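Missing here is one protein chain; the remaining ones are kept as they sit in the complex.
On to chain A.
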Amino acid sequence: MNVRKAKHGTLLTVLFTIISIAYVYPIFLVLINSFKKKAYISRDPFSIPQGKIFVGLDNYVKGIQKTGFVQAFGLSLFITICSVAVIILCTSMCAWYICRVKNAATNTIYYLCLFSMIVPFQMVMFTLSKIANILHLNNPVGIIVVYLGFGAGLSVFMFVGFVKSIPLEIEEAAMIDGCTPLQTFFQVVLPILKPTCITVTILQAMWIWNDYLLPYLVLDIKKYKTIPIAVQYLKGGYGSVDMGAMMGVLVLAIIPIIIFYLFCQRYIIEGVVAGAVKG
């Protein structure tokens, strides 16, 4: 019985190893093709780059030049980090307030946030981009406000879910000791909220880093390109795509994410689970 079970286990390990290899294969394929001369990429993507097909790092150089990848990377990083930081700070404060001060106004805010979560972006995309234009939010700093506004629903909802479980006594003790509400929040409540902060950070960062349509419509794209916009920009109008440059840029776009993932894997997976349970 035990031997059979062990055999069963090994068989499954082998099976899942094969599936895993198949799972990574698409990324591996892009990596291989990024070293090929562009004419050979669409003709035979499965061949191995060698001899005259191999072009070294040419595709990367071309891809970086054509898309301004370095600036795009910096811009994506800037927008993601700043937006997430602002979202965490503002929405956790907002959530704590609407949990502690119960009246019609805070109730309305809560339900509006809940409501905003089921509204698809297409519903507001046109008006949002026009409003952002009128208010001069069409730059990397302004878009942070837009992200705070559009991302507020989910974050407020998740923070409220957690604040509800914090016992009031802790805060009351702090207030009796003479803390102002601001001190109470930053010195007592925010440290307790840390796990939720991580969850919200992960969910929002995954969304903002990969978001294409919102920055494309809101930002002045002649000046500012995030990574997804830069990739899509390569495809351009009606002309043919430079597959070589495309492959190079794809690899460059994927590698930082994978490195980040391997380092923060535990937090990412826990964040996703916590987010799902609350959501």
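As a working rule, contacts are C-beta pairs under 8 Å (C-beta built on N, C-alpha and C of every residue); 3 or more make two chains touch, one makes a residue touch a chain; residues count from 1.
One rule holds in what follows: contacts and distances are computed from a predicted model.
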| item | value |
| --- | --- |
| Name of the absent chain as recorded in UniProt (options "Acetaldehyde dehydrogenase", "4-hydroxy-2-oxovalerate aldolase", "Sugar ABC transporter permease" or "Ribose transport system ATP-binding protein") | "Sugar ABC transporter permease" |
| Selected from A:Val55, A:Leu137, A:Met158 or A:Leu193 as touching the chain missing from the view | A:Leu137 |
| Hidden partner chain, touching residue among A:Ala39, A:Ala85, A:Val141 or A:Ile257 | A:Ile257 |
| Per the touch definition above, residue among A:Ala39, A:Ala85 or A:Leu112 touching the missing chain | A:Leu112 |
| Contact set of chain A toward the excluded chain (per top definition) | 9-10, 12-13, 16-17, 19-20, 23-27, 29-30, 33, 41-46, 90-91, 93-94, 96-98, 100-102, 106, 109, 112-113, 116, 118-128, 130-132, 134-135, 137, 145-150, 152-153, 156, 168, 171-172, 175, 180-182, 185, 206, 209-213, 227-228, 231-232, 243, 246-247, 250, 253-254, 257-258, 260-262, 265, 268-269, 272-273, 276-277, 279 |
